[in-house]
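Beneath this line is the structure, given in structure tokens, with notes to follow.
Selected chains from the complex are presented in situ; the others are not included.
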Amino acid sequence: MRIKVINPDFGMSDETLRSRERMLQAVAKPDTVISMDCLTDTHVAIDSALDVVLAGAEIVKRAKQAEQDGYDAVVLYCLSDPAMVACREVVRIPVIGGGQASMLVAGMLGYRFSLLTTSHKRMPEKEESVRYSGVDPSRLASVRSIELPTDDPRHDIPDTIRLLAEAGRDCIEKDRAHVLVLGCLSFAGMGREVSELTGAPVVDPAFAAINMAELLHAQRLSHSRIAYPSPPLRHRSWSSGEL
Amino acid sequence: MRIKVINPDFGMSDETLRSRERMLQAVAKPDTVISMDCLTDTHVAIDSALDVVLAGAEIVKRAKQAEQDGYDAVVLYCLSDPAMVACREVVRIPVIGGGQASMLVAGMLGYRFSLLTTSHKRMPEKEESVRYSGVDPSRLASVRSIELPTDDPRHDIPDTIRLLAEAGRDCIEKDRAHVLVLGCLSFAGMGREVSELTGAPVVDPAFAAINMAELLHAQRLSHSRIAYPSPPLRHRSWSSGEL
């Protein structure tokens, strides 16, 4: 199968995109083709609800394009599942968000899970997101943030892993979590080590979303048209802008 | 006080906008100034989650502009509360969505309420919306739709009122609702008559939002910066597109 991964950040280098594809390929079936795009029309990186709003139009456009290009599924490479419902209305292939996929997988591994995020400023929205995920909200043990000194969690990966493990241990010991979820796609690939350091399974949304796409494809399942009906047919357009 | 009402539909005539302002003025304090804008950069009308996504960027831009122009509050003239969280992150004046405001007012008038919407296609999303409103989701008795023969609920207002009353009676008798909420801003101004025909109080989101803006302003309250923190400062922009 062919999966289009939409990374809702602007202007990533080709090299970075190819390296992410290789990382994802490691958990995919041999014959799964993974192609990641980033945003090119929208200068944005997802660090707020504002960013989710601004990225939305281009994400939907790219999801539609992916379907036209014959992709079998769309993965939104972000814990905030930006524009996920709109994409599901517009295309018939499965659209999988990293947030929903990882929380559902977490629900299979223990009774209570915690989310680890980048900054305390992201905590209210992350806590809120579990209400839409389909997972029982009373299963969320906590959201904790690592307060990174830099903006980029991938700048010093060993240090990020150390901070994730520290926060994760607090989730386990103070909040009684049984499972951890990496609450930002910038943490992709760090789950194994955080799991070894904390003793809890750690769900990596990047991987959860890819494998969930494969699962749905294998069973020829896609989203319910009753839940996500097609929008009325009409012309829709928007002008450029900045903020 | 001065309220900027953002109507997330494209290209309404000046006459229509002025007539809506007059309708809203009827419930406002004498010295409240109501100014309604519609979208001019985005060809869209809110009939799906897709439309909410597409309208988002312009709505936030307009909310920010309203604050710069000295408005005291922003009202989103839509039951879907499009881009509400993003607007709250960006401006410090209160941002009130018709959906949230009307459900909170409904919570004061009885134990259970129902939403009346335009089409069965809008029901799943409306039912979902109560989870973010702050109202106890177990208080939602039902969502019912009137299936209008035309696209425009204001084309034949007496007929729309008749259909709303019919659906409303089903909400009361079959779903045990105590209160009704007009689940689309196109029904604005029809609440009184639907109430007379059904015997239940009917909350009109257009009015609920205006008066809630006045309530917050009178008490000098606005949204919590802890819940809706400012996005990181950086340049954000988007290109024009169509779908």
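Order of writing sets the labels: A and B. Residues in every chain begin at 1.
Keep this in mind: contacts are C-beta pairs under 8 Å (C-beta built on N, C-alpha and C of every residue); 3 or more make two chains touch, one makes a residue touch a chain.
None of the values given here were measured: they were computed from a predicted structure.
Sequence-identical chains in the complete complex of this entry number 6, based on the file rather than the 2 shown.
Heads up, the rule we're going with is that only the chains that are shown with their structure count from here on.
Centre to centre, using the average C-alpha position, subunit A and subunit B are separated by 30 Å. In the complex of the two chains, the subunit A residues touching subunit B come out as 41-45, 47-54, 56-58, 60-61, 64, 83, 85-86, 89-90, 121, 124-125, 128, 131-132, 226-229, 231-232, 234-243.
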